[in-house]
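In what follows, a structure is listed as structure tokens, so that the remarks can point back to it.
Yeah, one chain of the complex is gone here, protein chain that is, but the others are all in their spots.
Presenting subunit A:
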Amino acid sequence: MTLFLLRRLLQAAQVLFVMSLLVFVGVYAIGNPLDMLVDPQATAADTARVAAALGLDQPLWVQYWRFLANALQGDLGISFLHGTPALHLIVQRLPATLELAVSALLIAVLLGIPLGLWAGLRPDSFGGRTVMAGSILGFSLPTFWVGLMLIMLFSVHLGWLPSGGRGPTREFLGLEWSLLAPGGWRHLLLPAVNLALFKLALVIRLTQSGTREALLQDYMRFARAKGLPARRIVGVHVLKNIMIPVVTVVGLEFGTLIAFSVVTESIFAWPGIGKLLLDSITQLDRPVVVAYLLLIVFIYTLISLAVDLIYAALDPRVRLAGGQAA
């Protein structure tokens, strides 16, 4: 177990290192941040001064080396644009994104599992077919288009929900939360649904196919032969088996929820890290972009670690190995 954790940490460190290198070179290739930061009319001397202040006068490998040295001490650099630590900027915005992503995940799981179970238990019923057809829509409609349609319908036409922004929040544990503020959920609902849609379709399909497969197994017939009530057969025998793929995939997808909240956040003007990333890329604010991507990799690593642990807890046949087997 300890060996397993150590191995995972080492892997994560390697990925983080490679990522930082790629991002560094990548952003360098996009353009020169100085063009954005310095007034085009500024003198060469002014430009040189700014460049020196930001360390941009050094060759790339020196810049990277400095970054690496600082990063190892937890300093990911200062935003060119805001003049504050990049990490600080991101952490400030993170709760908004996390709240959005967790809400979307909850919607996807709490709706998706029952719907998928139902569709799996009655694949030929009208309801079952409708659910599966709906899940195909959820897969194929582009997120931004659905987002716009949601705004059109619920904000513009019906006027039920606000079209964007985060709305009221309340502080808890030093961070701002929408769900804790009265009426905060009204701002959260549309973007969360928008972000959830794709995952909802995924959960429905996973649950449905898992259910259908489980129903064909001998142990289901044996469970019926034991005279178990239907609710125990579905609620324990089926559910426990399908939870294994569902938890694995959904867990791993949580990372993409955070990463791909970019689209939803920009449609709904949700002040999360996705929106920060977009702004930073257009401004070539390299420290923020680098810090963002490193954070995402870090979150991914944490999530996949958690998923492995949960997976092992759910499936007794899996034992976490320190050696080659996963």
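We adopt the following convention: contacts are C-beta pairs under 8 Å (C-beta built on N, C-alpha and C of every residue); 3 or more make two chains touch, one makes a residue touch a chain; residues count from 1.
One rule holds in what follows: contacts and distances are computed from a predicted model.
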Checklist outcome for this item: Its UniProt record identifies the chain omitted here, from "succinate dehydrogenase", "Dipeptide ABC transporter ATP-binding protein", "LutB/LldF family L-lactate oxidation iron-sulfur protein" or "2-oxoglutarate oxidoreductase subunit KorB", as "Dipeptide ABC transporter ATP-binding protein"
Checklist outcome for this item: By the document's definition of touch, the residue of A:228, A:249, A:269 or A:309 touching the omitted chain is A:228
Item to check | Per the touch definition above, residue among A:14, A:84, A:125 or A:217 touching the missing chain | outcome: A:217
Item to check | Contact partner of the left-out chain, one of A:93, A:166, A:237 or A:275 | outcome: A:237
Checklist outcome for this item: Across the whole complex, the chain not displayed is touched by subunit A residues 217-219, 221-230, 232, 236-237, 240-241, 244, 314-317
